[in-house]
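Note that this complex is displayed minus one protein chain, with the remaining chains in position.
All chains are identified by letter, namely A, B and C, in their written order; residue positions are counted from 1 within each chain.
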């Protein structure tokens, strides 16, 4: 456990030293007024990152999965019908969670590597004239396939169908790294975690709820206590928690929001895009294909890279960790063994990224793939050299 | 937020520097083999602290409340009858959680300040000839009142009644500070968190399940995903988690267990008892009473101290924080305004404790209580001076 | 090494968490422009704390002893005559250093426990009509005896004698804790370290030189390289060091200055005075005497406390460390075995101080001194309770 090399998993990400220090706090009495000085800026910081004026933010000592469960159990009732597309492991898991909680999920199976089918959503919603569908699930960024979906299009589908269903979005691997517009897109629930774009350790489920979703909270009949928004809401009013909060992580979140907002969200997104483009240039130079089928769905936080037929992509992960001490992401579900993933979100530079690409090249060469050493690195270098970083451009 | 003084809340506790450093880890790929080197020692360390050979331990990125919910939702079904005494705020909250999850709770209301009524349990269980009661809840240490209960007696009640109900124990503020014997007492589920005896930040729900409770997991019909033991069990088998684990906290837990076990559990318990006796000597010297009604229920981790009639005990907490920068615990529920609490668990020394007692004296004098400055301190000093610390005794 | 209790040595002091974090920096290239963003604020911060507009500040990876050597070797030449009083271990050591470097020291032996004899200085200087004395040494705060001297009076002695000698002041245990006025007092060299009032780890020698002392640098014929002001001056002009600087400590110093200046120097001094008065109230209540002979020389950063005839004061230090894990300061030199010292500078609160006093009481009682437990604590509590802290007063 020498922790010398950066990680290239799609979260938890590399952490800035300043954020590690913000999390590593001595004990603070969470019932003292000092706690409010951490909680309130964290909540309002997240709202700004969600680009929302209207939402209320709730933060649980949990993970993204707990965020999904929060949204579902607080606003829906057993037997409720919901609509969801499955185009990767994480959309699959959210559907599974809903089913385990007794919801009736209309599943739109969608090829892994493509985005959410807004048109199919629209057809189904338009056909649901009795408005039995209570909520629509949308995974903004499929971490398993490196596919970004168009949430605005999903909103248009709802609007076109004049359907009142709530729109729930998994932004776990997009929020704080890629553009997310909660109010503009009419998102009713946004879910994320601390360990991705916020560059913190895992341990926080972060949920934003629109006024409409909040209204649904009082109707939801699914049992819950730990994740109960009602308790949380009551406690927040007095700067408290219904149980012991993860004070250090919340302090980290407050500082992370400050850091991101002072960089400027557009700069943050442009930075992620730039890093991602370099990775994609390398993939192209290697002669490999992304799992994501078309440029419009390329994710700026993670790339899933298809390996040649007959090759076990998981060997790349094992070999990279064992020989070079570098962590890449494994293929999951349908694409297990067929892709390996390079996470490129959070605290990452051109320079760090190049070391990941160089490692991937050595690994693939070691495993017998016909990869020219230095080829992907050169393609990325070329891009990074000439494509000026946004913040320098801004400064100029 | 100058963090100079120790805290005297009943958790989160003061943290040893070494444990803060163990938690403050760079990012480690939780899907790499390195993660198993953290997870397995953490799990087996907790088992030893539970004094269990039989239990399996499950750790969630959550808190004690999540631990309660884990136990209930995994092993019980809607409408199940359970038995629980209510003798403080935390037993009350666990009951409330059960009711929200649709359980039928037979509540034995018990005066706050007394222990769990094992005899009443026995009567009720004996009368339940159809064994409709599926589980018995017992709060080992009522953090709100500073009352320790006799779990062995509750087990005897079950045995005497020849009742097969599961025995679920909240050990949040006892485990790792006071003696807890999971196997010997026939505890089926033990619940605790990271931020008390383990001296870590909040953020882990720690649950031990007996084989009998584990068997019940597959019968439990309450919906759950985040807290699902089945997913956790499957993942542990491959040193993994069903979602992103809180790696740093788990590493902290591993080191905390090492630290506690190398001190020796009996020494840990004796240390807590000794610190607590000093606090109680001070309370006596002040002419005040504990909320805990008799010596046999005195808690070694927290003392709730009754203030005189007509005095608002909560003022003590506010004034101590505002003027002296010291955190004590507020009275909760039935004893709100009537008691203030001194937490004396976790990383604490005689010397630190004396500073808390000295502060309490200044605060009470400031607020007009007739307290002789130095009186409680002197009583505690006298005790600490003459009552040799266990570890020195051991060493001799 | 459990580090739970505060230390009560007269430096290194207890450290604020924020300053530990400021020191614990990843590697930064000390030849990059980023280094200037640390160095310059550190230098200008120290100047403000010295209350100097005129001085230039030099910081070496060293300690206070290195600071003494810097001043002496840079501005004096072998055989130079200097004047110094010896009233404690640290004035003694500085004299010794001068002698080892071939200076001719006119020593005014002064009883330990009294301040510097400005009148004797004046007599000697007035008699030195040929101005053979090149420099006068003055220890502002004798850490060994807890005696503060009147530097303004020493300056008056020089002025009255119309003597051009340089005035060199050891402010190691005063600067940043007690009022120090470099320009107003006409101090030509001020020496301190990082581990006292600046609340940092040991490792920096901090030296301020007046223009007159700087002019002397080019005349000084004592050999030196590591401590050569000329190299340092040249390097500072380009934000660099003549060798590898202690970047983390410098960053800590920058933050320490910010912290002290934003509290306000007068508040810092008042805080130290208030803490010290509480300690002195306790000493009085114990029926013991300070080594410092009169109220006007009481130090606000350290109290040396005389123990009864026939008692070995060093036993207090050994016993406190061994049984209670608390560090007090040992008696040094002439007062070895006759005094023990309580350091009360740096990051300390009323509450922390009370724990030190309570410990001292237990220790003295353990060792058979007739000390009433709680007596000193009560006296200090009474003072702290009623003597409002300056910053609260300010705020009102």
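Things worth noting here:
Keep in mind that, in the parts below, contacts are C-beta pairs under 8 Å (C-beta built on N, C-alpha and C of every residue); 3 or more make two chains touch, one makes a residue touch a chain.
What you see is a predicted model, and the numbers here were worked out from it, not measured in a lab.
Under the touch definition stated at the start, the shown chains contacted by the missing one in the entire complex are A, B, C. The chain not shown here is touched by just one of C:222, C:265, C:336 or C:367, and that residue is C:222. Check A:107, A:240, A:265 or A:378 against the missing chain and you find that the one touching it is A:378.
Listed for chain A, the residues touching the missing chain in the whole complex are 2-5, 14, 16-17, 323-326, 347-352, 354-355, 358-359, 361-362, 365-366, 372-375, 377-378, 381-382, 384-385, 392. Interface residues of chain B with the unshown chain, by the touch rule above, are 17, 21, 24-26. Interface residues of chain C facing the missing partner chain: 1, 3, 7, 9, 11-15, 20, 23-34, 37, 61-66, 68-69, 73, 78, 96-97, 100-102, 193, 195, 201-203, 222-228, 242-249, 317, 321, 327, 329-330.
In the analysis below, only the chains that are shown with their structure count from here on.
Taking the mean of all protein Cα atoms as the centre, the chain whose own Cα mean lies nearest is B. The mean-CA centres of chain A and chain C are about 53 angstrom from one another, to the nearest whole unit. For the pair chain A and chain B, the distance between mean C-alpha positions equals 35 Å. Distance from the chain B centre to the chain C centre is 46 Å, each centre being the mean of its Cα atoms.
Annotation for chain A: residues 24-26 touch two or more other chains.
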